[in-house]
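I have a structure I would like to understand better, so I am pasting it below and will then ask my questions one at a time.
Right after this comes subunit A.
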Amino acid sequence: MRSTNRVRRSRVMVASVAVVALLASACGNGDDTTDEPDDDVEEPADDEGSDDDEGAAGDEEYDITLIPGVTGDEFYVSMECGALAASEELGVNLDVQGAPVFSPTEQIPVLESVIASEPDAILIAPTDVDALQGPLETAVEAGIEIVLVDTTLSDPSIAVTQIGSDNHEGGRMAADALGELMGGEGAAMVVNVTPGISTTDARGEGFIEGMEENWPDIEFLGQEYSDNEPAKAAEIVSATLAAEPDLSGIFGANLFSAEGAATGIRQEGRDDVFIVGFDAGPAQIEQLREGLVQALIVQQPLEIGRQGIEQAVAALRGEPTEEQIGTGFVTATLDNLDDPEIAEYLYKAEC
Partner candidate 1 sequence: MMAELREQDQAVADREAEDAQPERKRWVQMLTDSTAFIFIALLGMVVAFTVLRPEAFASVNNLRNIAIAASILLVLSIGQTFVITTAGIDISVGSVLVFSGVVAALVMAEVNGGQGWAAVLVGTVAALLAGAFWGLVNGLLITKAQLPPLIVTLGTFGGVLGFAKVLTGGINLRTVPNVLIETLGIGRLFGVIPWLVILALVITTIAGITMRFTRFGRYTIAIGSSEEAARRVGINVDRHLLKVYLVSGVLAGIGGMMSLARFTNTTIQGHDTDNLQSIASVVIGGTSLFGGIATMFGTLVGVFIPTTLQNGFVILRIQPFWQEVAVGAVLIVAVYVDQLKRRARDRL
Partner candidate 2 sequence: MGDATEPLLQARGIYKNFGHVRALRGCDFDIYPGEVVAMIGDNGAGKSTLVKILAGVQPPDDGEILFEGQPVTLSDPTAAQRLGIETVYQDLALAPDLDPAANLFLGRELVKPGILGKLGFLDTPRMAEQTRTAFKNLGAGVQSETDAVASMSGGQRQSIAVSRAATWANRLVIMDEPTAALGVVQSKAVLELAKRVRDQGMAVVIISHNMPEVLEVSDRVEVLRLGQRVARFRTSETDMDQLVGAMTGALVQEDA
């Protein structure tokens, strides 16, 4: 008798959980974007300015979806903030959809679902230069404008524009910053993410180039890969510290790699090793303040997000767009951290 009731109760639980999850999430939508029913999804947006819903001339509301490389990453969150700010000014309904893993296996299903929801434009940071090519071409065929942000494709011509930092240059800047800190001598290594990502590969290359050209007396120990996991980066650094006593400089090529490298240094209690990181998330800024990291090469994701929206809207309105936009860097150190020109570039954990 008892278990019959329990079974019944559990079935009711399944049903209610499903319903509650569905309803609560539909209501708990953090982006303030409402599900506009059928109005704005009737026709695919065309290039010559949309004949969309709200009739007032030049006052169209566009639906744009941002697909970051991975969710929960402050770099992409900052990009989202920049895009959000621009969206509010230009009257854009912004939605953000992404996967918790930086991989085309997770991003492509999300992209395909987004395409089905028929936005006017998609801002996307492709997780693979080839794998995303086909699906994005499908999006273009469906009449959706594509803007590439941060990372790019093998053939970016299908997109309106590609917007990103000149990561090669960023790598060189990191080499200079680290070389200075090391006083031009000692041994240096790079903790990178995963081979094959256009942005981080470029940073690594730029760094190595900069080192070879400007700091010939510094021994280069090589590049290791953290797979975007801080814990792994920490392990790599600990192991290298044990193996190479001359190690005195580390370049962490992205947010998690830099974060992890600093943790590794702290665990080993080595305050004589200099770290230059890439990206400026809250944890990294903490590390900068604590002195675990000496400099951060900071991108401008807010700017990338903002420019992305502006370019998308321009394309939708039939206005001219730029083929490629390179955003710059600043070097943040403990000294200039609180200067307003630097502070505005620091990444946010939420908008």
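How were these picked? Simply put, all candidates are chains of the complex that A comes from, given by their letters.
Operating definition for what follows: a contact is a pair of C-beta atoms (placed from the backbone, for glycine too) under 8 Å apart; a residue touches a chain by one contact, two chains touch by 3 or more; residues count from 1.
Computed from a prediction, not measured in an experiment: that's the story for all the values here.
Engineer: Which of the candidates 1 or 2 touches subunit A in this complex?
Structural biologist: Candidate touching subunit A in this assembly: 1.
Engineer: Once bound in the complex, which stretches of subunit A touch candidate 1?
Structural biologist: 1-4, 6-7, 10-11, 13-15, 17-18, 21-22, 24-26, 28-31, 33, 35, 37-38, 41, 65, 71, 95-106, 108-110, 112-114, 116-118, 128, 130-131, 134, 194-196, 225, 227
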